[in-house]
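With one protein chain withheld, the remaining protein chains of the complex are depicted in position.
Right after this comes chain A.
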């Protein structure tokens, strides 16, 4: 919460404050002040209610779920020892090559790493950032993804492999860009807002963004939540076929879902003909949506990957249809655990923004000299480390903005290097863990390599609680 959490806010003030209802305040003043703070109606809740009463409109913000939910941190690897032997950490080969979309496409994506960059729109991100992502990803042999604003020439030029999203809004969607894409991703939902459409508030609708989206500049724009030309899985089958016909069956078709009824949705996506299913858990980020969606809709990524994998196993399409998992993937350990639970690859959004300086207290002038951004965070009513204000378009470090001055805060060359470095570290970490588990290919990581530290994560991941052979819901009670 920010220091505006006392509810003394007025209409028209910076939008996008959020509240944290998941923890009570640390101190209780019962003794000194003759009262007692309610757990249910703690001061955060009280402030939120006053704010709602004051504003009459709900909170809109960026990033993903901030509440604590079971995650990959709750799992650890049983690396090799006497019963299995490890590979030499530095010398022995451990393959990270990842092929996506060979099921029906003539030209599947051949990546050097299982780590890809998730869809983020031009409009929410600046052109410089899009370019940095493309160049950074290309340097490590992976793909980037367009977003809810169409494809820009900058990102096409800078991305060796570019996945073109087909979203409900269809902003800027056109056959020329479709034909120059390396894959197309039909987005049904997003982990941050499954069942909801995106938003882009007026301050980010610059002339260029407006013209790409065919909208008046400066309006508060709400993207549709359903596709305009199909509804339901049977129609999706036909839609996917149409995309294949238009692209002469050359490029893979991904289907992306927000993690809710994952088993059913994955099965329907596979039946509809998807080459790749992308499952985005509730921690997945967004540039702007209602806070109530971000924190209260969808299931954690950990649970989602397990259910998605079960669906693929049941349909007997493992190896034929690839699973890409996103939503809170931050480290090589997260990647390795996702793969061990059944993912073929992951995609990353928020963490690459962090790599570019999101939430840092400084930005780097010309990619070199650090300049404090603390005042700019303060102007948004927040501080470094706490920010989720992309909806304002006033990103203190110049990432999620269309402001010509602010966007200069990310130098594309500097940014490309940061993204490359970050992805490289993740890839090295995955391979390190895989070697330690005795695998010569990161995709050989398996569920048996994992145990859980908590009962919840054991139940969700369907792996034993560490030191026991107990898998809640599977073995015993």
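By definition in this document, contacts are C-beta pairs under 8 Å (C-beta built on N, C-alpha and C of every residue); 3 or more make two chains touch, one makes a residue touch a chain; residues count from 1.
Note that in this section contacts and distances are computed from a predicted model.
Comparing "ABC transporter permease subunit", "Glutamate synthase [NADPH] putative GlxC chain", "Cytochrome d ubiquinol oxidase subunit I" or "Oligopeptide transport ATP-binding protein OppD (TC 3.A.1.5.1)" against the UniProt entry of the hidden chain yields the protein name "Glutamate synthase [NADPH] putative GlxC chain".
Contact with the undisplayed chain is limited, among A:44, A:241, A:378 or A:441, to A:241. Although one chain is not drawn, the whole complex shows that of A:78, A:139, A:178 or A:310 it is A:178 that touches it. Interface with the hidden chain, as seen from chain A, comprises residues 11, 15, 55-57, 169-171, 173-175, 178-179, 201-202, 213-216, 219-220, 222, 224, 228-230, 235, 238-239, 241-242, 245-249, 290.
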